[in-house]
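Report on the structure given below.
Here's a slice of the assembly, chains where they normally sit.
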Amino acid sequence: MKILALNGSSRDNGNTEYMVTSLLEGIEASVVDLRKYTINPIIDKRHDPEGFGPVDDDYDTVISQVLDQDILVFATPLYWYGMSGHMKNFVDRWSQSLRDPRYDFRTIMSEKKALSLIVGGDRVYQKALPLVQQFALIYDFMGIENLGYVIGNGSKPQTVQADRRVAGDLRFWNEYLKQTM
Amino acid sequence: MKILALNGSSRDNGNTEYMVTSLLEGIEASVVDLRKYTINPIIDKRHDPEGFGPVDDDYDTVISQVLDQDILVFATPLYWYGMSGHMKNFVDRWSQSLRDPRYDFRTIMSEKKALSLIVGGDRVYQKALPLVQQFALIYDFMGIENLGYVIGNGSKPQTVQADRRVAGDLRFWNEYLKQTM
């Protein structure tokens, strides 16, 4: 199984990074820090006779890494009760990939599994639930198997380390991922 | 009452634009098409000793229009079961405004009211609900009065015009807004 984590955080050494590192401890996996790539918001050409044209940014670089995986980890801080703009810009562009003649995006994605990782403060265990539901709808739409979600509590850098509840959850998923190898 | 609609759609003449136009018929109001502005994803400097520095994009232009309003309409197509990346990038940057010494963002925003407008296909009346909840959490966090939400059904351009259910809802809110003038 090939595993890739997409990190939607906008900073280094943050809680999202900590959770991804814990989750993947002792596991061969790739991590893509979305903030290090330029991915433009989508320009919707779905109903345009010419369709989508090429966009001069890093989307193709990132999506080509995604296509090649078995398990995707969508790891994001809870920004304004949703995934970060970095991650949303990336996901929005899937509408373009769905019409890309170079690959059969829907079929390829439907063979993958996904796990959602969300970290935030301010009663995150409740307030992340709309995002958990959004991820579920996204996975369902693409036929991706929804493995589950992990919610961590932490706002200031590294504070998620003190959340012993998420620590247990991350161990569970770490073992789960190890068994898929 | 000053009214501003923020349109998160990535295309002209779309269903979002149609809904905004219907809502505001006969009302003096401004519309900001977010796609016409460059707004970068946030780079989180909340926990950085230097804090946020100036960003070379159009965020300041847009937020300065927002600050001056009484009622905000957040109008977005349902992209991947959330607000569009254009709109998410804009909202994410509020974290920066919360630390901007030039104005008291929290107090100014807490004096506003907001209405959410969402349009999409694929069982939108159900699948928009996580976004309705996300908007509610955003408004609550900022102390913005949550007027309500309007969900419209339409995916291909202009098809929302055939949704007679949303037509009635838009008339209701149009009259509501007229009475505030």
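Labels A and B are assigned to the chains in the order they are written; within every chain, residues are numbered from 1.
By definition in this document, a residue touches a chain if its C-beta (ideal position, glycine included) is under 8 Å from a C-beta of that chain, and two chains touch if they have at least 3 such contacts.
Computed from a predicted model, the values in this text were never measured in an experiment.
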Copy count for the complete homomeric assembly [2 present here]: 4
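Following the convention adopted for this analysis, only the chains that are shown with their structure count from here on.
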Separation of mean Cα positions, chain B and chain A [Å, integer]: 24
Chain B contact footprint on chain A (complex, rising order): 9-11, 14, 35, 41-45, 47-48, 77, 79-86, 88-89, 91-92, 94-95, 122, 127, 129-131, 133-134, 137-138, 141, 156-157
